[in-house]
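Note that one protein chain of the assembly has been removed; the remaining protein chains are unaltered in position.
The block that comes next holds subunit A.
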Amino acid sequence: MTMSKRKTLGISLYILFVLVPIYWLLNMSFKTNEEILSSLTLWPQHFTLANYEVIFSDPSWYSGYINSILYVSMNVVITLLVALPAAYAFSRYRFVGDKHLFFWLLTNRMAPPAVFLLPFFQLYSSVGLFDTHIAVALAHCLFNVPLAVWILEGFMSGVPREIDETAYIDGYSFPRFFVRIFLPMIRSGIGVTAFFAFMFSWVELLLARTLTSVEAKPIAAIMTRTVGAAGIDWGVLSAAGALTIIPGLLVIWFVRNHVAKGFALGRV
């Protein structure tokens, strides 16, 4: 009994410790700049929503969120559309070099994103894709598609081939079988894949910042550049940071059951 109590205490302390920076971010976002800079206060003495007002009223701030959400969604959709058929092929068919190709896909993730910075920048500039949402979405696919194929292949291989055959015998055409029977069977896998693709794309900064300037500038990039003439606007930055966490939280909330199931079933 004391053992479990001690455990509870330990875990509580750990969670508290982990949450301190997030609390501090929230704390700052509800303070005025004067309070942030003048003294150490554990909670806002002069509670204000002004920082949030700035973000929701100034297009140069809120467009950052819209841009980020746009290219992240595009990326998740493209990743799934490309990875689903690829993973199906890897799990169901044997072809020349299939194992090598599968491994090669994975090696794509071994290079740091910075390596691809210059080629992407030059290529996109020359074909007129620079500073568009699709540019960032496509660039992120380089990292997300291999991972997605890998995760989905694990899930698909867990579905017995006989299900495919039974469906054909029943008279399903391939597309119909894939959408009506197969996808529902691996929905956990799709959830997990979407989660990983979202997470990578949402937090990736380097490529997203380099490939955009105004039109498709992500929120993370805007946050790093907000040093005005009056110095750093701590309050607004904190509010922006707090808001940036929310989409991630939402996604985790929606896929939490699938992820738990997914980690058990798939091979991640």
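Going forward, a contact is a pair of C-beta atoms (placed from the backbone, for glycine too) under 8 Å apart; a residue touches a chain by one contact, two chains touch by 3 or more; residues count from 1.
Rule of thumb we're sticking to: contacts and distances are computed from a predicted model.
Participant: Given the options "ABC transporter", "RNA polymerase sigma-70 factor, ECF subfamily", "N-methylhydantoinase A" or "Transcriptional regulator", say which is the protein name UniProt records for the missing chain.
Facilitator: The correct option from "ABC transporter", "RNA polymerase sigma-70 factor, ECF subfamily", "N-methylhydantoinase A" or "Transcriptional regulator" is "ABC transporter", the UniProt name of the unshown chain.
Participant: I'm checking contacts with the chain that's been left out. Which of A:Ile69, A:Val82, A:Met185 or A:Met223 qualifies?
Facilitator: Missing-chain contact among the listed residues: A:Met185.
Participant: Of A:Leu106, A:Ile163 or A:Val203, which residue touches the hidden chain?
Facilitator: Looking across A:Leu106, A:Ile163 or A:Val203, the contact with the absent chain belongs to A:Ile163.
Participant: For subunit A, which residues touch the unseen chain?
Facilitator: 160, 162-163, 165-173, 181, 184-185
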